[in-house]
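Left out: one protein chain. Kept in place: all the others.
Right, chain A next:
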Amino acid sequence: MAPSTSPAADLAPAPGGAPAPAPGPVATTPRARRDGDVVGLGRARAVAFVAPALVLVGVFLVFPAAWTLYLGLLDYSLTGSGAQAPVFVGLGNYTSALSDPAFAKSLYLTLLFVGGSAVLGQNVLGFSLAWYFRAAQRPVRATLSVLVLLAWILPGSVVAFLWQALLDRRNGTLNALIGTTDMAWALDHPMAVIIVFNIWRGTAFSMLLYTAALSTVPRSHLEVARMAGATRWQQLRDVVLPTVKRHILTNTLLITLWTFNDFSPYLLTGGGPNRESEVLPVYIYKEAIIGGHLGYGSAISLLLLLANLVIAVVYVRLLRTREPEAA
């Protein structure tokens, strides 16, 4: 917004059809531009434009989130006595969650999954690829980036089956390739499987983001560093990393958020064997939808929502502080 010189212009919301075209462009344009409402929509109609979207978001996104808060306080089940008359149990679901070793284990597995596949795996591999692409030959770069992108854009159900085929005990491609027979990867190393799978699946986003970020590093800075005799590693550490620091943070937060809520491990291992790969989304699904413990499931969902909130608030703060710096 341009700094307003006359306060009156800001007060008038340019009502529907009030200023007839008679005063001419000289009279209407400055006010309209200051207000932004060049079409003359008016505030009422603008609200009517926004309302349908807000209603849908409100009913199917905000309300469920708020309801989670309430449901988590109930002993509410799909079947049995809890279905007839949900009993208010206060923080009971939370205390039983915190004392449930299965929840603690699921939480630990989730942290392992997020840390290993997103924070370390996708982040480092994505950055390395972007860094390598800067000087790579075109065909190599094109081949590798198309493969990485394909892993990212294919539908989740398809890639999950592709990985089942890859890791199959008898006929799996992996066993055939490295000569191991009868190695049931998904049963013997379920966590490792879903971590490597998620690195494969999600590295593309980090690669794209870091490719864009690295293109903002001024070539002249690198040139100067090279003249001064900096090694490639020193250039990376002292010139590149400080420039893309914010991108690294953005990327890490986003992929953490997505991985934290990722349900696709379920399609690979079903959370098994023996809950060995039951990350939180799978745990919630099994407790609430399969087990029918809706109250308990909601309590865990709320913990997930809170974790999301923390990550998102950090992220949005970050976005906001970036703007004055860029200006």
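Please note the rule applied: a residue touches a chain if its C-beta (ideal position, glycine included) is under 8 Å from a C-beta of that chain, and two chains touch if they have at least 3 such contacts; residues count from 1.
Throughout what follows, contacts and distances are computed from a predicted model.
Student: Look at the options "1,2-phenylacetyl-CoA epoxidase subunit B", "Thiosulfate oxidation carrier protein SoxY", "Carbohydrate ABC transporter membrane protein 2, CUT1 family" or "Rod shape-determining protein RodA" and return the one that UniProt uses as the protein name of the missing chain.
Tutor: The UniProt record for the chain left out of view names it "Carbohydrate ABC transporter membrane protein 2, CUT1 family".
Student: Counting contacts across the full complex, list the positions on chain A that touch the omitted chain.
Tutor: Within chain A, the residues that touch the unshown chain are 13, 16-17, 21, 24-25, 28-29, 32-33, 35-43, 45-47, 49-50, 52-54, 56-57, 59-65, 67-68, 71, 116-117, 120-121, 124-125, 128-129, 131-132, 136, 140, 143-144, 147-159, 161-166, 168, 170-174, 176-177, 189, 192-193, 195-196, 199-200, 205, 208-209, 212, 226, 229, 231-233, 247, 250-251, 254, 257-258, 261-264, 267, 280-281, 284-285, 288-289, 294, 297-298, 301, 304-305, 308-309, 311-313, 315-316, 319.
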